[in-house]
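Okay, so here's the structure we're looking at.
A single protein chain has been removed from this complex, and every other one stays in its place.
On to chain A.
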Amino acid sequence: MSETGYNFAYLDEGTKRMIRRAILKGIAIPGYQVPFASREMPMPYGWGTGGVQVTAAILGADDVLKVIDQGSDDTTNAVSIRKFFERTAGVETTTATTQATIIQTRHRIPETPLTEDQVLVFQVPIPEPLRFLEPRETETRRLHALADYGLMHVKLYEDIARHGHIATTYAYPVEVDGRYVMDPSPTPKFDNPKMDDCPALQLFGAGREKRIYAVPPYTKVTSLDFEDHPFAVQTFKQPCALCDAHDVYLDEIVLDDRGGRMFVCSDTDHCETRRGEGHRGAMLGTAPEAITAGGNSRV
């Protein structure tokens, strides 16, 4: 049920038009950060105000919305944003990646491959990949205009000089369609390859920094690297402790104060789906019969 008294999806129509114009420019200039007049939202900066504004501007009554926070559908940020749109737009929501038409994400790309019928909306804290190398906006803007990304290569090189390898593990810079260097938001670099040639449209919203950018479907997204230090994603020694999935991004969970820990899928929907299919990880317990017989278990 949607709240009365608010326009559909909270934002007024004038604000949506402004955001929509920015989105269209972002799509036409892949990887370029379009300035927009970000509004104050009923949640603090850092809680996804950019992503929320992008979602509100594209959302229609027929859309099915999924919101994830670090891959999880049931952490605070994801739950509150999902509720926000349930109340202000009355749209259907889901936790199933395959059911969603719009997926708003804080820092993960779902493990399930996305389709042409989906839009992925990223919440971005710092959209400017060069910001920590050059604090002046006038300068970073000029560097983008000149496609002068030497600074970024120096930064990656310094990683190698200091650590022997490129030590950047998240917000790993990418080049979009051979032109703009872009911050993929603080997703683990594990997700970078999923951005390349992705069938879904990817939109990025930075509320505090007031920028919107986009990667159209089927666009070349290359992680920056060197010939002798090629880009590589994280690998994990063991599979998910709950669903036994290999080749997925795992979260480390501390179990006790004696060094006990487990590694589980960061993507909760992927993990639940696999367990539903009968995959069992090494640490997956079995629910007591009293619970499963009650018929209310989620397995």
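Methods note: a residue touches a chain if its C-beta (ideal position, glycine included) is under 8 Å from a C-beta of that chain, and two chains touch if they have at least 3 such contacts; residues count from 1.
What we mean here is this: contacts and distances are computed from a predicted model.
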| item | value |
| --- | --- |
| Chain excluded from display, named as in UniProt, from "Phosphonate C-P lyase system protein PhnH", "Molybdopterin synthase catalytic subunit", "ATP-binding cassette domain-containing protein" or "Cytochrome c biogenesis protein CcsA" | "Phosphonate C-P lyase system protein PhnH" |
| Which of A:E134, A:D177, A:D225 or A:D244 contacts the chain that the document leaves out | A:D177 |
| Which of A:A61, A:V154, A:A167 or A:I253 contacts the chain that the document leaves out | A:A61 |
| Contact partner of the left-out chain, one of A:E13, A:E40 or A:E227 | A:E13 |
| Contact partner of the left-out chain, one of A:I27, A:L156 or A:A206 | A:I27 |
| Residues in chain A touching the chain absent from view | 7-9, 13-14, 16-18, 20-30, 32, 34-35, 57-61, 116, 141-142, 144-146, 177, 179-180, 197, 199, 201, 214-220 |
